[in-house]
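Structure incoming, see below.
With one protein chain held back, the other chains of the complex are shown just where they sit.
Our next item is chain A:
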């Protein structure tokens, strides 16, 4: 028995033996895994260790052609002709398989992405399954979704998803597309393709008709082939505002419509009458959840100046408890940065904070020697004009600003080209409603942050994107309404 009051949590690693990672993966086209025409491959690594996990097929134009053709055939011959209730059954089946194989998916996501197993196990994978369940229910009720009595699918949807929530973003894209009767060619992010490829196996297991879901792996060039393909009717993209703008330009003047979920610089507003301890928890959740790789992260903290000291002191104490390290350990709170490129961007922007005169603080923490890591960091004394208050960092870096009056909070929160998310912390209901009405953000949380539900539409104002995903509103992105 130790006399030291030190509750060191012994390592509690989840087993990586739960997944069978193949050494090489093909493209998933027309219900089968096939080799890329060029034979080219690239590797995906575990960002926590830099170990290579697998060789991944690199899709070029010829492969994209095959995938779009397969999707078109499936749409014309099978999927659009199938009774809606039957489509729903496939979605229910996929949802159930995701639940049954959730541990496998969680482990694979953590290995490929670097995020903690606690998050993949408790958030990413359960929510992904929930999206399939939710949309399965919609499949035969689309006439009642508010898009006319007989809304029609677009046809072939090209979907491009990011690396921050690989499986969850796949579910956000594929579930509504299939429920509404579209077929899909999906390109996962270059650094995180593995759960999408495991999902391809789930499609096979569910007996989904060949070609309804196709998965092509590659980089930006692959995505560009897909977006520009004349056989595509609909583009859905989640990623950076820069790429989103390029996509919007590329499809201008074509028949294609687009849903874009882009960047954000969410304001988390803490009023003096807030439940301070829970607000601190919400601040931590807002910026350190998923290493801050969250487009709706609460990356700007706006604190009413008269409670600033109390909030910052409690925030620092709370940050001292964040457990950084092996993402496979069930007690890890903050995992690895997804790639060295992203780590470089975070470092650059954080350095600009130092140069522009903001004050940096991080808890004492030992970072692993291999892999890509960044400590949880806050900058106080940040002004609206600082780069770290304006540009999306997409990492565990929080910019702290203050305000004096509710109107000033609104003005500062809205003073950004983005408009994806915001948080309000106050015990006063009238103040929450007053504030929410004036914030230009697609998602506003009151006394919580980063909570998601398939029934709740998600999307941005201004340069944070076009359209909504989830809920009844999200269906409109995949339906041609007849009003």
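To be clear about the criterion, a residue touches a chain if its C-beta (ideal position, glycine included) is under 8 Å from a C-beta of that chain, and two chains touch if they have at least 3 such contacts; residues count from 1.
Quick note on the criterion: contacts and distances are computed from a predicted model.
From the set "deoxyribose-phosphate aldolase", "tRNA threonylcarbamoyladenosine biosynthesis protein TsaE", "Lactate utilization protein C" or "N(6)-L-threonylcarbamoyladenine synthase", the protein name that UniProt assigns to the chain left out of the figure is "deoxyribose-phosphate aldolase". Set against the missing chain, the residues A:24, A:100 or A:122 yield one that touches it, A:122. Only one of A:100, A:427 or A:453 touches the chain withheld from this view, namely A:427. Residues of chain A that touch the chain left out of the display are 1-2, 5-12, 118, 122, 273-279, 281-282, 321, 330-331, 427, 447-448.
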